[in-house]
Structures are given as C-alpha cells and as structure tokens.
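Apart from one protein chain that is not included, each protein chain of the complex appears where it belongs.
Letters A, B and C name the chains as they come in the text, with residue numbers starting at 1 for each one.
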Amino acid sequence: MSDAIRVGVIGAGYWGPNLVRNFFEAPGAEVVAVCDLAQERLDAIRKRYPSVRTTRDHRELIADRAIDALCVVTPVSTHERLAGEALRAGKHVLVEKPLAATVAEAESLVALARAQDRTLMVGHTFVYNPAVMKVREILRSGKVGDVYYVDSQRVNLGLHQFDINVLWDLGPHDVSIVLYWLEAEPDWVACMGASYIQSSIEDVVFLEMGFPSGALAHAHLSWLAPGKRRTMTVVGSKQMVVYDDVEVAEKVKVFDQGVERMDPDELRRSYRAGDTYAPRIAATEALQLEVRDFIQAIRSGRPAVADGEAGLRVVRVLEAAMRSLREKGSRVPYREKVRA
Amino acid sequence: MSDAIRVGVIGAGYWGPNLVRNFFEAPGAEVVAVCDLAQERLDAIRKRYPSVRTTRDHRELIADRAIDALCVVTPVSTHERLAGEALRAGKHVLVEKPLAATVAEAESLVALARAQDRTLMVGHTFVYNPAVMKVREILRSGKVGDVYYVDSQRVNLGLHQFDINVLWDLGPHDVSIVLYWLEAEPDWVACMGASYIQSSIEDVVFLEMGFPSGALAHAHLSWLAPGKRRTMTVVGSKQMVVYDDVEVAEKVKVFDQGVERMDPDELRRSYRAGDTYAPRIAATEALQLEVRDFIQAIRSGRPAVADGEAGLRVVRVLEAAMRSLREKGSRVPYREKVRA
Amino acid sequence: MSDAIRVGVIGAGYWGPNLVRNFFEAPGAEVVAVCDLAQERLDAIRKRYPSVRTTRDHRELIADRAIDALCVVTPVSTHERLAGEALRAGKHVLVEKPLAATVAEAESLVALARAQDRTLMVGHTFVYNPAVMKVREILRSGKVGDVYYVDSQRVNLGLHQFDINVLWDLGPHDVSIVLYWLEAEPDWVACMGASYIQSSIEDVVFLEMGFPSGALAHAHLSWLAPGKRRTMTVVGSKQMVVYDDVEVAEKVKVFDQGVERMDPDELRRSYRAGDTYAPRIAATEALQLEVRDFIQAIRSGRPAVADGEAGLRVVRVLEAAMRSLREKGSRVPYREKVRA
Partner (left out) sequence: MSDAIRVGVIGAGYWGPNLVRNFFEAPGAEVVAVCDLAQERLDAIRKRYPSVRTTRDHRELIADRAIDALCVVTPVSTHERLAGEALRAGKHVLVEKPLAATVAEAESLVALARAQDRTLMVGHTFVYNPAVMKVREILRSGKVGDVYYVDSQRVNLGLHQFDINVLWDLGPHDVSIVLYWLEAEPDWVACMGASYIQSSIEDVVFLEMGFPSGALAHAHLSWLAPGKRRTMTVVGSKQMVVYDDVEVAEKVKVFDQGVERMDPDELRRSYRAGDTYAPRIAATEALQLEVRDFIQAIRSGRPAVADGEAGLRVVRVLEAAMRSLREKGSRVPYREKVRA
C-alpha cells in the first residue's frame, strides 16, 4: 500500500472520526494525521488508531509534504481559509458541507482548485446514499413522468447549533439532493422562518425553490420537532416516489398512480390508487461511497459527483434563501443579476 | 318527539347524506325533507329513509313553515344566496364549510343572522373532533407552555375539485383548527402554490399564518400526494403535541420534552428526549357532536362553537391567502387596513 | 323488484344490522322481516328501515311463506335448531359463523340442505374480503412457490364472550382463511390455551394445523392484548406474503425474496432481501360480496364459496382443537378414525 493516498483530517469533533474510520476501511487510502484544538479528542483518536499522528496545529498538516489530501471538518466560517491554505499547498481537499459561508468564498475555492489543478470535493454525503441514488435512477428512467414538486421534511429535536441557523445546518442536505435529482438549478428561492430558542438564529424554516421546468421544491427544516423525520416526496405526472430515510425496510417506495387531466364533464377527478413497489436498496454506508469517490477523483482527475461546483450551487441557494428570510419570504433570484 | 327540530337538507351529494344520518341519530331532531338537483340522489335517500320528503326545488324547503332549520350542503358559490334566503325565511342555518366565497358574503350572513335572531353555524366539523378537542384541552392546561408553531400536513391523492382550489377545499380544516387551538386571529397570512392538473386551480399550496403571540402556523395542502396524511404538530416551549387523524390507536401524542434555552458555553444544545404519552380519545363521531351543538344552539340561543363568526374568521384567512397567492407568497395582513 | 329475494333476519344484535344494511344495498334482494328478543333492537331497526316488519317470535319468519331466505345471526348453540327449522320450512339459509356447535350438528345441517335442495351458506366473511381473495390469487399464480407455513395473529383487547371461548369466537376467521388459501384440509390439529378472566373460557389460545403437503399453520388468538392485530404471513419457498387487515394503505404485501437451499461449504445461508410489492386492493365491503354470493347461489343453484361444506370443515378443526386443548396441546387427527 505504498502508493496509498495519505490523508490528513482537520477537526475531530462529531463528524471527523467517521471520516477517519471510513478512510481506514476504504482501499487505497490511509489516514496519517489528525488535528484538533481539543486534546481529549486527539487522545480518543490515538487510543483507537495508534498509528495516526495527532496535533493541535493544523499548519503541521498543511506543511507536511507527505500528506496528499486534507479533509476540512471544522465550523463553516473557517472552511474558506483552511481549504484555501490546503489547496495553495497543493493538497486535494474534501470540505464538510456547506462548502463555504458565502457565494464569494465558494467561488474563490472553486477557482483556486482549478488553478492548482487539485480535486475539490464537498461532503454532500446524501448524494452518495444508495436510496437517494436509487431515486435518481428511477427519475432518469422516465417512469415518474414530469416532476411536479418535491416536498421534504427534515426535522428533529435538538442539536441546535450556536453559530449557524437550521437553514445552513440541515438545508445543504435537501438542496444538494433536490439539485442532484432534478439535475437543474432553480430560478428563484424563497424562505420563511423564525427563531424561538436563540434570538436571530432560526430554528424553523420553510424553504422553496422554483425550477425552470415549473417544478417546485419545498422543505420544512426544524430543530424543534417531537421526533426525527427525514421524508422526501417526489410527485410526478405518472408516478410518485417517497424516500424516507428513517424507514428501515422500505426506504424508497414508488406509487404507481397518477392523476389524469381533468374531464370538464366530471364533477370530481378520478382517483386512481394503484400498486406500490419498494425496490431493494443496498446497505452500503454513504460515507464509504463518498470517500471512495474522493479517492477515485484524485487518482483519475475527473470531478467527484459532489465536486466544488456542486458545493457552490448549494451555497448559492442558501445565500439567496438568507436574503429571502430577511425580506420576510419574498422570492429572490437564484443568480444575482449582473451588476453593471 | 312532537317538539323535535324539523330539519331540511339542501344538497345530497357526498356530504349531505352524512348529515341526514346524523340528524336521524341525534335526539331532538328529525330530517323531514331533502332537496337535490339529481333525481337519483333523491331516490337513494328515499330508499334509505322512506319517511323523508324529497324535491328538486329548494324553494319548497325555504317556503315550508314546518321546517325549523336548513342545512346548506351545496357548492361554495351558492352558500350566501341559499343561506340568506333561509335566514330571511326565519330558518336556523347550518352551512357547509367554508361559510361563504368572500369576506363580504360571510359578513352579510353573520349580520343577517343577528338581525333575524337565528342560529347561524358553519360545518367546521374538525372542531368537534374528539382528538382536536383533546389537544385544545391540553393546550389550555398550560403544560405545553408557549406555542411556538403549528405545522400541518393535509394531503392526499385525488378528489380534485373543479370549482375551487385546494386552499378553499382543504384549508378550512387547518385554519379552523388552528384558530380554535390558539384562540386567536392571525396578524398576517402568506400563501404559495402551484397548479399542475388544472390551469389556474392550485392543487398544491403552502399556507402560513403569523399570530400576535409570535406563534406561526404552516400548512401543506395538496391533492397531489402518494397517500393520505392528516398530521398536525404543535411545538411548545415545554412540550410538543402531535395529532394524527390517520392514526387509529394513538391520534394524539404528547412529547414530554422541550428545549432548554442556550447556555453560551456549550457548543451544542442539550437534547432532552423524554417520555411520550397518548391520552385515550373518545370514539364519538365528530359530525354527531356538531349536529348536537347545532340543536342545542337553536334551543338555547347561545352561539355554537362553530358559529357564523368562526366561519367569517376562516373566510378572512382564505381571502387573504388568495391575495398572497396572486402576489407570489408575500405577506398579506389578515384584516385590511381601513381605507380612508 | 317483484322477483327480489325476500330475506328475513333472526338476531339483531351486533352483526344482524350489518346484514340488513347489506341486503338493502345489494341488487335483487330485500329484507322484509327482522326478529330479535330485545324490543329496543327492533325499534332501532324500524327507525332506520320503516318498511321492515319486526317481531320477537322467530316462528313468524319461519312460517311466512313469502320469505325466501333466512339469516341466522344468533348464539352458536342455537344455530343448528334455527337453521334446521328454516331449511325444513323450505328456506335458503345463511348461518353466522361458526356453522354449528359440533361436527354432528354441522353434518346434520349439510345433509338437511342437500335433502331439501336449498342453499346453505355460512358467514365466513373473510373469504369474501378482497385482500384475502388477492392473496389466494397470488398463491394460485405459483409465484410464492411451495407454502411452508402460515402464521396468524388475531388479537385484541376486550369483547370477551361469555358463552364461547376465543377459539370459537376468532378461530373461524383464521381457519376459514387458511383452508381457503391452501385449498386443503389439515391432517392434524393442536391447540394450547389458558383462561385468565373467566374460569374455563379460554381467552388466549395458540392453534396449529398440519397439512398433507407439510405446510403448517399457526394462529395466536387472544382477547387479551394491548391492541388490535390482524396479521397473516404466508411463507413460501419463493416469496412471502403478508396480509395485514389493520393496515389502511397496503393490506397485502409481497416480499420478493426467498431462501436458497443450503450450500454445505458455507457457514451461513445467503440472505437475499429483495423488492417488496403491494398490489392495489379493491375497497369493496366483504359483507356485500358475501350477500351477493348468497343471492347468486340461491338463483343459480351452485354452491356459495362459503357453503355448508366449508362451514363443516371449520367446525371439524374447532372440535379437534377443543379436544387438543383438553389434552394439553397434543396433536389430534382432523378426521376421527372411523369407529368400527
């Protein structure tokens, strides 16, 4: 394994150790160093992976020429600075989602990666989730027909962040999934929300996106709910698909029913409830597929599915949504008009 | 039963026969006449209730001095005219929801009922639903704390109306329930939606209401969904309550968990998941309780729970929501400012 | 409707009124008379169906030559006597399940119906349930392969009978369904149970049947359970089918997975979890289909699906199960050896 990709991880909080474990399980890579400000986190890593070097100074990892790739698993506000340093030092970089705190920062990272000819990837783990991939496959097959709308519920109790609101915390999941499924960017974004627990940090938001095809996406994101819910419904002209990530046995269900267009002579629309069908979903861990895509992108030079561009698109939606939030929910264009 | 209230029913489509049956089952009332334009509906009524007189001309019922009360179970556009005729003829009137097609019409009915000193009631059946009543009882007990927001999902496949959109079809349920629970009127209303099956008749809408207390209500209403969903979640500062009308065994569930206000030294909010509790809900049919409230309101002269004023408040919300819909979702005040 | 079949109903307790309603809704039949010992039940019938004659003396119905068919909806101990009188008087007869209290009684009714050339039917309502019929269709298609076993859960709280145990109360459902699905009679029957609430009236039993094919059926019947459960699982060599009558949306689900026969070199069997599929089930009321089958059997002379023979087979199982119950669960042959 002498030509394994040598990986460093900056940030060993909740998510970092998952990345470490997955790089250890993936062929063709090994974690050589982990950095965190908290010594007890580093101790925990070392107890589990005695061969891994640990440090509290991320510059050691940036400077280490033996490290090929760096994972940035730190608060959003630091993404641009840390990922930028790593790219400039010639590393390939995997940044946790969202890619950056602003569109400007995300654009700068994308440009920098291109200039340095390095792989830039963002941790949109859900686009590597086998159930999410199965839904895209179903949508591509054409059986669902035209997509009318996508409705998403992503709520649960607790884990309020103190530095970002629920839109930036949970929203990247829904936005990255919807853009991946529809293979399109929205025309406009609207967002409404409220802050109940911490002033000026929204814990409940309703996000809308309108697409060129006429499709609509709606997401209810909340830290304030009685239980975990992770349900996305795709309503198409021919079929409907429900993806419920909390469901154990049937994560994806296809409803073979549609609505016929109106017959003006009938008082009520016919109600055609058909069969339902739940395809088998592979049990592979999404993060493992993500890590492998990163490794292959580095080796082959081709972009990862969740490449920097994908990360930038999600940040664009979030930034537009923030503006809508401040304007009490009015529609905001996805792309700013070019300023003269 | 010589002093039973004698009831006539105008409209024998889907809902009318349910009213007929419930008046037959309620003590102190009897259905004496049913009117509909379709002869086969009248035949079906007569086969089931041979003692009931049937006619295709509603004026017969209006003119019949032996009839004490009339139910108007016809398309919304006809409510004001038919209920108005009935009130002017001195009848007590139960109008199917929504009370009328416009605020002006609803106001005129309320004023007319007051002038004629007759009982005017609207068929907000859900405020007589034992599960909905249990939630109000729980909210009034104070255990839930301050209500942060109410989220409602009322979706299912099919039964597209041809004369009204999904807001006017399903919205009266959510709006009447939320106003009944919060015992308040909203400050503003916002609504976004789209028409997929019939042009310019929205089949999917998202409705928001903002209340003086800061509470927010959000409802997803749709005729385009893979299955029936009737879930309303009340998030309070101390507890949360879920009312799921599709659930057989546990229609109301109380989550004894809240969120503590932020400790600035902690990185993440504490996550306190507590016990859950499902109170027993009486199995009484809501429509039976509604019919009995109508009878008692007539006898006692006191307003029904779902009186004309309640009907008017719901129409105010719907009319404001329609305006917001045309303005692409911007907030609209619940009460028009007085125009100079 | 002068040639409609004229029906009388003996017994207007819980189930009788359902039969009355369904005969009124079925084409080609009308209920002309209802008998019950309790006057208030007769009053309730008459309030709803003013054209129906009521009486407290069942002999009036037996003697009435204008009545073509009688339904016997009385306690089991009276079935043989009442159905016998009706057959002897030349009536067609529908007896509520189980057909009779003993094999001897059931045999005598079957013989009498044959001698009188009248239709004898038993109210095995579940074999007219569209979901149960769909499972038989699936089994007949061969896709399920060999049936290994059927497991049934039929439990709920309450409604303890005072005259019969839970085996005779709930067992006819499971036994009639299993015999209908497997199209076979068992070789042996075993039954174990206990009486908790009323001494010597079992409220919990476990029933087993062994079939010539090697298939096994197991049923857990109980009046003592925290909630209603109506689940039957068919395990076949190629597929498995679950029928859950409590489920609203997916009453029948097919699991496209089987188990491969053992490879001696492998430590563990391969685990092949495949797709699942839920066929659309018609919403027709089973009792309506039952009533129509009764009418058609009378008109055509062909046996009903739930004819006297079907009723006799179920009583054979129940009687054998009672013997096993007294023998603490040992296996008892389905058919008594011929006594010399």
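Keep in mind that, in the parts below, contacts are C-beta pairs under 8 Å (C-beta built on N, C-alpha and C of every residue); 3 or more make two chains touch, one makes a residue touch a chain.
No experiment lies behind these values; they were computed from the predicted model shown.
S.K.: Which chains here touch the chain that is missing from view?
M.R.: Among the chains that are shown, those touched by the missing chain are A, B, C.
S.K.: From the list C:R136, C:H218 or C:R323, pick the residue that touches the absent chain.
M.R.: The missing chain is touched by C:H218.
S.K.: Please identify which residue in C:E30, C:D151, C:E285 or C:E309 touches the non-displayed chain.
M.R.: C:D151
S.K.: Among B:T55, B:Q116 or B:T276, which one is in touch with the chain left out?
M.R.: With B:T55, B:Q116 or B:T276 as choices, the missing chain is touched by B:T276.
S.K.: Which of these touches the unseen chain: C:G227, C:G301 or C:P333?
M.R.: The one listed residue touching the chain not shown is C:G227.
S.K.: Which residue numbers on subunit A touch the omitted chain?
M.R.: Its contact residues with the unshown chain are 24, 47-48, 50-51, 227-228, 246, 248-249.
S.K.: For subunit B, enumerate the residues touching the unshown chain of the complex.
M.R.: Touching the missing chain: residues 249-250, 273-280.
S.K.: In the complete complex, the non-displayed chain touches which residues of subunit C?
M.R.: Its contact residues with the unshown chain are 148-149, 151, 157-162, 190, 192, 194, 196-198, 204, 206, 208, 214, 216, 218, 220, 222-227, 233, 235, 237, 240-242, 253, 255, 257, 259, 261-262, 264, 266-273, 276, 328-331.
Keep this in mind: only the chains that are shown with their structure count from here on.
S.K.: Suppose every chain is reduced to the average of its Cα atoms; which one is closest to the average of all protein Cα atoms?
M.R.: Looking at where each chain's C-alpha mean falls, the closest to the middle is B.
S.K.: What is the distance in Å between the mean C-alpha positions of subunit A and subunit B?
M.R.: Averaging C-alpha atoms per chain gives centres 40 Å apart.
S.K.: Which integer distance in Å separates the CA centroid of subunit A from that of subunit C?
M.R.: A distance of 54 Å separates the two centres.
S.K.: Quick check on subunit B: which residues sit in contact with 2+ other chains?
M.R.: Residue numbers touching two or more other chains: 227.
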